[in-house]
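One protein chain omitted, others in place.
Take a look at chain A:
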Amino acid sequence: MRAAPRRPVPPDLDCVLVPTSPDAVRVDGLVKRYGRVEAVRGLDLVARPGAVTAVLGPNGAGKTTTVECCEGLRSPDGGTVRVLGLDPVADARALRPRVGVMLQDGGLPSTVPAGEVLRHVASMYARPRPLDELGDRLGLGSFARTQVRRLSGGQRQRLALAAAVVGRPEVAFLDEPSAGLDPQSRIAVWDLVRELRDDGTAIVLTTHQMAEAEQLADHVVVVDGGRAVAAGTPGGLVGGAGQTTAGTLRLTVVPVRAPADTRPAAATWAGALGASLERAGVVARVDADPRRADALEVHAQVDPGLVRLVTAWADDTGLLVTSLAAGPRTLEDVFLELTGRSLR
């Protein structure tokens, strides 16, 4: 483990300059490199007590690295990280009893029975949560005597969550808590997370599941390429101030008189439709659906006028509209707009 870089301001002076912050977690300009790869490049993040903050991003966006810097497992190469006003590396001893951690790879000893793992983690705390109650909440009883290596992915996730919260943390970092869970387990996990939040715990969770962020988060930070590219409430991100699009029109088309060698060209049509809508004075963005060569998505204020303009363009272009569906803008739409469609 490398030594922590010198902080620009001595800790005692720091306290004088910065008044006590109500933020449970505050990350400013975090930079973290692995060799020559810059995994996190100036990331900002704030998490408040009594709130669920979701760090949403594609694979490799820097979510886990950021959370590990907050947990004191990695030392930042730049920027500052404060958890409960303390430095996660320098003040680790003071923070450990107050912070709960669920790692993405579990961190559970493979040959130890599940029940013993939880008892063991609980024994590190003076006044842990009652194990029976926690076991019932997360359905751990049925596999308490099973070694960790024989548990299913969902059982491991639930055990890891139990270990993260058994010490009644003031801040809980949960790295992809719902990965691999069946719907019943997911509901149990979400209920527990909401209850912790209502009790005042600050919860920071990473996810790439839109449903999780929409259902669970009070605050979403979208991360891409090692930076926070957007932050706000899920509702604010989807339709809030400054947003020009409030819905999505999805359509599939086929050429009316297709020459034998002509294949659907959604990318070409998307450009043409976008230009046509612009001429009509409609603020819209048209995407080709990467999954289907004949599908288009129009992100705009969805109203009857838009439908008329789109179908008129199809008629003029010699295209038959084979399906058309209008829907509200979702967090996934926002996410893809912000982070692009290229595969990671």
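The rule we apply is simple: contacts are C-beta pairs under 8 Å (C-beta built on N, C-alpha and C of every residue); 3 or more make two chains touch, one makes a residue touch a chain; residues count from 1.
Keep this in mind: contacts and distances are computed from a predicted model.
Colleague: Pick, from "Cation:proton antiporter subunit C", "ABC transporter", "Class E sortase" or "Endoglucanase", the protein name that UniProt gives for the chain of this complex that is not shown.
Modeller: "ABC transporter"
Colleague: Among A:135, A:154, A:177 or A:234, which residue is in touch with the absent chain?
Modeller: A:234
Colleague: If the hidden chain were put back, which of A:157, A:185, A:201 or A:276 would touch it?
Modeller: A:201
Colleague: Which residue, A:29, A:128 or A:255, contacts the hidden chain when the whole complex is considered?
Modeller: Final answer for the missing-chain contact: A:128.
Colleague: Provide the residue numbers of chain A that touch the chain removed from this figure.
Modeller: Listed in rising order, the touching residues are 1, 22, 48-52, 71-73, 92-93, 96-99, 101, 103, 105-112, 116, 120-121, 123-129, 163, 166-170, 194, 197-201, 215-219, 233-235.
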